[in-house]
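Every protein chain of the complex appears in place save one, which is left out.
The letters A, B and C name the chains in turn, as written, and every chain counts its residues from 1.
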């Protein structure tokens, strides 16, 4: 049996000259294989940080996986540094056997992988024509998550029948807490320790976070350290002062599911288009299941056409859509709307304001987003007013 | 209409103290949101480079997406630095209209996304018990690729009916060339400019590469600059001196498809296992279509059990498998074998040697890979000899 | 034996370990609206004001009316009750007083989270409830009195009952 073809190392490297780009790259040896790849110097996609969040550059992305280092951030007391050897998850309250699990313990259980979106419930901005998808709703990203079903741990600790809620608590300096119905734990909640094939990133909850597919980003507690089971919710600050919103003369609370939504990510501000064929592209998703259909209008909402959906269409996942359009050079507006498998159609801002009153604007805003195409090919956001 | 909830920036940052890890991360503010995320300092997956290639750390990965910076590398004259503004793809030969396409041109065509594996046809190593999956077959990785169907460009240039082959040529200093049947172009070949949601990485062919799902990695020409259509193959150096192999007293050439293959990635050397339940995990794939089934043996090949496949199972894609096993502490060997949708079963090394003779070892080696479990829980590779 | 059919799950995998009483006590810091979880101790509005000035005013303002986007990304802490001004503050937006205790204890002061003792937290809670004109300045706040405080916004809270489907609501 001959040995493998690739020698590990040799004195050969010293013969090789490497260097900067030249006009004809076929005439110049490039740098050799490395331990970690890096982006082309010509490509620098970046998140846009504020004091409390950082937005995914949706307009720079193709398809639906968000590179881990571009995943949106929203945290309330910064990103903790957690030593995986010291990490433990406590489960207690209405359970037969209160237990603690190390990261190693968690990784030993039967595992599962799921690709789904996360979205901050406050993902909405408007007010200027010069906004990009990143500015408007960059607080959503998608990853392939791997971990264990939360139900696997519920079996292990023996959750008692009268437990109807659980509190999930983070190990960050906000000691973030949210109340979650136990039914979600038996349905599709996960504790995940991996993202896009590798260990979860610190900004997304290293070494382990809660994943509640389709539900408010904030509930997917990062740096998860404790689950307490009980028969009542807690009404923590993040489910009262925050993540509630005025609906006419009332305050609506416990809006867990993220409503169906879509956005065109090409062409958008500040790109320019040329007359001729344009493939309109974007992402659509619903916290309530699969995207059934995406419709695109190229005549300012007068008519709607069915876009193509990129397969596989996954439940509670960003779904890429594409619609081929011939632009004749006239001024117009383009927009997308999603219909999810429950039959819900993404509403206009006007519809939302009619349903909820004009004081809307904080959370769970999912209006149709339109873009103006000018005759010179420039593309601008269309900021609506109620 | 209230404005969005998240202020862009404020004088607030100066109040926030950030710092190094402390024992109780709930007592210390962490660093705030950033422009680019980074790995936890406790996680440092790395490729293993030689002079000519670099191997993906399969044992450090969960599920099937390979983070772009850990994608295996194999190049023949280093990684060129290509300015996307100067990039052009030439298509000529037996076509009605020889054409050049800029990167911008390519991105305007109707696009498509596909998740599939790439594997170097020389992906095989043996010879020591102390090899990891990375050492043994780290020359395979998987990405979500976005670009255009090659057939879209064939329509554009008008490929002539008598053209049966095309030459794909790279713009690197190896000016890498391979001959490819035109039927693959009409089937599923793509020209891709994006990988895992973002621009393709330099090591994988920035700004555009050929993607031939399921076919030898080397044929998926990176830094693609030219396609020439003709009625004969070229017999370039990479399809004669390389990527051919002795089969008994003959030399076999044009082995395009990668044969079905699998490897256990947990538990493997140098990990240790504990008595009790173990979820055996790994990846399986076939260049000829979908993985139909993966079987795992925990008794040194005497009996085989069906593993669970992670959905969605995609064609010509790494498919994650899991098999739950109770280890009673006895010495044994564990192994996996894949059956693909053509009915092909991954062979043993002995079967391969019987079919091809004992001078095998260079290319297209896909034998079953086994791991020894010692009573002390240590795991070692089982290097077979013909 | 290792040959057994192992694809069926056992009742328990046996990974992890029992949590001790002490391990639970150390982390079990949550407070419920019914008062479950509140520690012993108590606080007054006057004590709360004194602590506030030293440990909180720098960020939230001497009057607790510092607004988001200026010095910090947080709503004002103090406002008139429902009848009055609009910011979503404790006074006109929070449904339960217990949440004030829970939140302050787990995460304030922002720059030194977890540094307050229980009496300080009771006092600060008393002070903020009083500044928001919900309790009188001489109320003593403890595990019995806090859950009994009725918050003006409570009656406005309506649970989301949407379940998908055609309706925009």
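Here, a contact is a pair of C-beta atoms (placed from the backbone, for glycine too) under 8 Å apart; a residue touches a chain by one contact, two chains touch by 3 or more.
Every value quoted in this text rests on a predicted model; they were computed, and no experiment measured them.
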item: Partners of the unshown chain among those that are drawn; value: A, B
item: Chain not shown: contacting residue from B:28, B:226, B:281 or B:322; value: B:226
item: Residue touching the undisplayed chain, where the options are B:72, B:101 or B:321; value: B:101
item: Chain not shown: contacting residue from B:38, B:252 or B:302; value: B:252
item: Sites on chain B contacted by the missing partner chain, in the whole complex; value: 51-52, 76-77, 90-92, 97-102, 105-106, 108-110, 155-156, 167, 169, 173-175, 177, 225-226, 228, 230, 232, 234-237, 240-241, 244, 247, 249-257, 288-289, 340, 342-345, 347, 351-352, 354-356
item: Chain not shown, touching residues in chain A; value: 6-7, 10-12, 15-17, 24, 26-29, 276-277, 298-299, 303, 305-306, 308, 323-328, 330, 332
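Heads up, the rule we're going with is that only the chains that are shown with their structure count from here on.
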item: Rounded Å distance, chain A centre to chain C centre (Cα mean); value: 28
item: Chain B and chain C: spacing of chain centres that average the CA atoms, whole Å; value: 49
item: Per-residue multi-chain contacts in chain C, two or more chains; value: 9, 13, 15, 73, 106, 110, 113-114
item: Residues of chain B engaged with two or more neighbouring chains; value: 6-7, 10, 12, 16, 26-29, 277, 324
